[in-house]
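As you look at this complex, bear in mind that one protein chain is not there, while each of the others sits in place.
Going by the order they are written in, the chains are A and B; count residues from 1 in each one.
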Amino acid sequence: MRSQARLAALLLLPAAIAVFGVVLYPAARALIISFYDVDSPFAGRYPFVGLRNYTDILGDSRIWTAAGHTLYFTVVSTAAELLFGLALALLLAAPLRLRWLFRAVVILPWALPTIVTGAMWRLILNAEYGVANALLTQLGLQDGYRSWLGTDPFLALNMVVVADVWKNTSLVAFFLLAGLHTIPRELYEVARVDGAGPIRSFFRITVPLLMPTIAVVLVLRTIEAFKVFDIVYVMTGGGPASGTQTITFFTYLQAFSSQRFSYGAALAYLTVLAILMLALLYLRLLRQNQLRGLS
Amino acid sequence: MSTAGLSRRSLLRLSATAGAGLVLAGCDVGGKASSGNEGSGEGKITALFMQQAGYSEADIRAMTADFAKANPKITVEPTFVAYEALHDKIVAAAAAGTYDVVLIDVIWPAEFGSKHIVTDVTANFPASWKSDMLGGALATASYQDKYFGVPWILDTKYFFYNTDMLTRAGVEPSSLSTWDGVLTAAQALKDKKIVDFPLIWSWKQAEALICDYTQLLGAFGGKFLSDDGKSVAFDTGGGLQALEFMKHTLDAGLSNKNSLESLEEDVRKVFSGGQAAMALNWTYMFNSANDPANSKIAGKVGVTTTPNGPAGGPGVNGSMALCVSSGSKNQKAAWTYVSYLTSADVQNKYAKSSLPCWSKSYDDAQVLATSPQMVPVAKKELANLIARPQVPKYNEISQVLQTEVQKALLGSKTPKQALADAANQARSLI
Partner (left out) sequence: MTPGRGYRIFIHVAALVASVVILAPFVWLLYTSLVGQNDLSTVPLRWWPSHWTLARYRDIFAGRQNSVAAEFRTAVVNSVIVATGTVLVSLVVGVLGGYALARLRFPFRRASLMSFLVTYMLPPITLIIPLYLLMSRFGLLDTKLGLIIVYCSLAIPFSLWTMSNFFGTLPTELEEAARVDGCSRLGALVRIILPLSRPGIIATALFAFLLCWDEFLYSLIFTSTANAKTIPVAIAEFTGRNAVDFGLIAAGGIVASLPPLLLTLALQRYLIGGLSSGAVKG
């Protein structure tokens, strides 16, 4: 037992050095300054304010608004990615001709750098000369050009969701495809022999056995959605009327643009707390599934 | 040694490291700030510039090469970043003192000066500069009557119009000297169905919105802050009238509704595509709109000073300044470099990329030749600039204003209510 512990320490040492060596000092500093009032990037004497930053945050309506946007964004984009991802995964597992080509197509959105994705959607949805407007109008599906990102904050938020879903559904699809591969073929055979149609076996076999994978994807995407920044930054810059400001974007504005470092640090740790609770929830979920003997 | 002992030891080790990290981090908030140095006046310095605006990278490298010839003991290493990244890079690098010379935007001297990110160079300013530089330019890097940098890339928003469309509508360009005249012209253009929405602006939720608002606020005689700088003044008088003017042009169908998601580049595209007749924009649009590769209206572009409101027609100061960073260990050499780059000779030589900040330059034949149509207009307008408020928390005030002004323009609040709300939030920030 003790030699195992020693070996474990040895094997984990490189990882510990590589990660904590880099992260520990910045993370500790951020935690400490969250209890002070630091408003410049230099070291120096700053007033100690205890928990005031944290209480201010909980009382700041802009943050609750941003949290609301983040929640909406997370729920809708994750749900959409799961739905479309599942559909895509089923297609990818089906006996298609030129399957490799289809896989290449599905991978493409994932391979495109996020900043290009954001700029691309911004141009597609442009109110004056965007191709979305051109297509919809010329096909007779809408009367005239409309503004997708400029006038209606809620519509803009939904458009950011669309861009995010387009990029990330491929990843979800591949995860779910892997999960599909673990379901034994025999189960479907047995079901067919018993007279179950495809829809019945989908809901009775596929979905339940895919649950562990779905749970993993769900939490993974939720964490990523909570941290979303790049795509908002490029597509809308938080507008219109702050309608697409998410928590991480707001943290960036506080910490960098306004140089309110302490406030930003406190907000970051509150966000980490929220994500951590989610992750612990995931562990509980998965442990429960394991106990049911599904793995 | 038992397992428990080993785990206790590793636990101890972990907490020791954690403790060290905390102590190190704690030093940051209890200790002294490190400061820069005058330096010997020679050696290596690094400079941070912006990409793709004003002077090009090639221009700056050429300037630097000439500087090196004249000052062999100083080597300069210029680096270039995208404009969006400039502020963040300066803030991130401040404590480490990576850059000796930095280029800053006109809205940052208060923030950077009050936090000692850039040094106060008032002492280095020769007295002659105050009279030789264009009046509007001089204030670019000043804060609390101190100078924190030297103006370098001047810019303001001019009023551009499509000469062809105006002729077809029978509008005289001279009538565009006032905002009332502009509205009349716009109405004529709309009535004669020459263009659906004659005016296009950059009213997206970004600093660009505040630039337009500032220019109008000045035209209506408004102020951002009271003269003593202690209270907010944009929610009444000229400030309110400016916002009401903006809303009115939207409601009357004279301004393109898509202005609300447009930045300067979108304004350029719309104007160059012949989808608008008149627009406010920075100097760069003049060359771009006249370039057949990028524009459908090349050769039909007119430019004039910004129209007058009841109180005049100041242009918004959109310039940039060169500063010496406070963390620089070689501030003397940095200053030598800065004063070289900003000297009249260098600026005149590259006037095609960016107009100089010295009054005499505008009478110089070489400068005039770079843009015969633009230079006389620039000479007039650059002498009359209005600045956005120079307060340390300007960024936050701007964000508050951006949100509220957009709400007013979208119609979810009246201009009066929006500005009142903005004023409430801004009060605690000045």
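To be clear about the criterion, a residue touches a chain if its C-beta (ideal position, glycine included) is under 8 Å from a C-beta of that chain, and two chains touch if they have at least 3 such contacts.
These numbers were taken from a predicted model, which means no experiment stands behind them.
Student: Quick one: jot down which shown chains the absent chain touches.
Tutor: A, B
Student: Check each of A:N53, A:S147, A:T213 or A:T244 against the chain that is not shown and name the one that touches it.
Tutor: A:T213
Student: Per the definition of touch given earlier, which of B:E42, B:D88 or B:D421 contacts the omitted chain?
Tutor: B:D88
Student: Have a look at B:N37, B:Q52 or B:Q366 and name the one touching the chain we're not showing.
Tutor: Result: among the candidates, B:Q52 touches the missing chain.
Student: Which subunit B residues touch the hidden chain?
Tutor: With respect to the unshown chain, the touching residues of subunit B are 3-4, 7, 10-11, 25, 28, 48, 50-54, 57-58, 61, 79-85, 88-89, 91-93, 95-96, 98, 263-265, 268-270, 272-273, 275, 281-282, 284-285, 288, 293-296.
Student: In the full complex, which residues of subunit A touch the absent chain?
Tutor: Where subunit A meets the chain not shown: residues 1, 4-5, 7-9, 11-12, 14-15, 18-23, 25-27, 29-30, 41, 87-88, 91, 94-97, 100, 102-117, 119-121, 123-124, 128-129, 131, 134, 137-138, 145, 166, 170, 174-175, 177-179, 181-182, 188-189, 192, 212-213, 216-217, 223, 227, 229-230, 248, 251-252, 255-256, 261, 264-265, 268-269, 271-272, 275-276, 279, 283, 286-287, 289-290, 295.
Going forward, only the chains that are shown with their structure count from here on.
Student: Inside the complex, what are the residues of subunit A that reach subunit B?
Tutor: The touching residues are 1-2, 5-6, 9, 20, 24-25, 27-29, 31-33, 36, 38-46, 48, 126-129, 147, 149-151, 236-242, 253, 256-259.
Student: Any idea which subunit B residues touch subunit A in the complex?
Tutor: Counting only subunit B, the residues touching subunit A are 1-3, 6-7, 10, 17-18, 21-22, 24-34, 87-88, 91-92, 94-95, 111, 115-117, 204-206, 256-258, 260-262, 266, 269-270, 273, 275, 393, 395-396, 399, 402-403, 406-407, 410, 412.
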